[in-house]
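Only a single protein chain was left out; the remaining protein chains are all shown in position.
Moving on, here comes subunit A:
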Amino acid sequence: MELEENSPKQNYTEAEKQTIFHGEFMPHINSMYNFAYRLTLDADDAKDLLQDTYLKAYRFIESFQKGTNAKAWLFRILKNSFINDYRKKSKEPSKVDYQEVESYYNSEEVDRQITPDLRVEALKDMIGDEISNALNALDVDFRTVIILCDLEGFKYEEMAKILDIPIGTVRSRLHRARNLLKEKLSEYAKQMGYKTA
């Protein structure tokens, strides 16, 4: 999982490197692109981020142990590159804002307030970009956990490693994220004429 420090360096021949790159890294390129796109919300940035990540992965290939979880390893590199190279220059809210947001959404009070009344029938009519827009509208940290869990099927433990946060935080952040997503979706449902009880 580690990119630089504390991982035993492997010694690969050039042929082995190629095999790993093509056999273990490239199969995740579509998931990785989608992650890059959902983080940056910009096709050009996503392209650069994906390219940087894959070149970095190749450069640090000896920190990767053959046959281990390549997808999680790659996702972690991409997420770190995003934070270091893209998040700074984008208009995303700063870390401070985010912590306020998170502590707000971690209060039990909000759980009681947010009980989005959303019906399955309304979802069935969302055949356009509604869900995609709703997802993109979430704060990037909430968006990220939904992508990792619901789109990519990572386990909580893997998510904790990718994001460098405790498992408990993964669980609570995911719960808040889903409430927020439902909130957005019920706004769309309302616009579509579904009444909320």
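The criterion applied here is as follows: a residue touches a chain if its C-beta (ideal position, glycine included) is under 8 Å from a C-beta of that chain, and two chains touch if they have at least 3 such contacts; residues count from 1.
Note that contacts and distances are computed from a predicted model.
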Quiz item: Which name from "Anti-sigma factor", "Fumarate reductase subunit C", "2-oxoglutarate ferredoxin oxidoreductase subunit beta" or "Glutamate Aspartate transport system permease protein GltJ" does UniProt give the chain that's left off?
Solution: "Anti-sigma factor"
Quiz item: Quick one: which of A:39, A:78, A:149 or A:163 touches the chain that's been left out?
Solution: A:149
Quiz item: What subunit A residues would touch the chain not displayed?
Solution: 14, 17-18, 21-22, 26, 29-34, 37-38, 47, 50-51, 54-55, 58, 111-112, 115, 118-120, 123-124, 126, 129, 131-132, 135, 146-147, 149-151, 155-156, 171, 174-175, 178, 181-182, 185
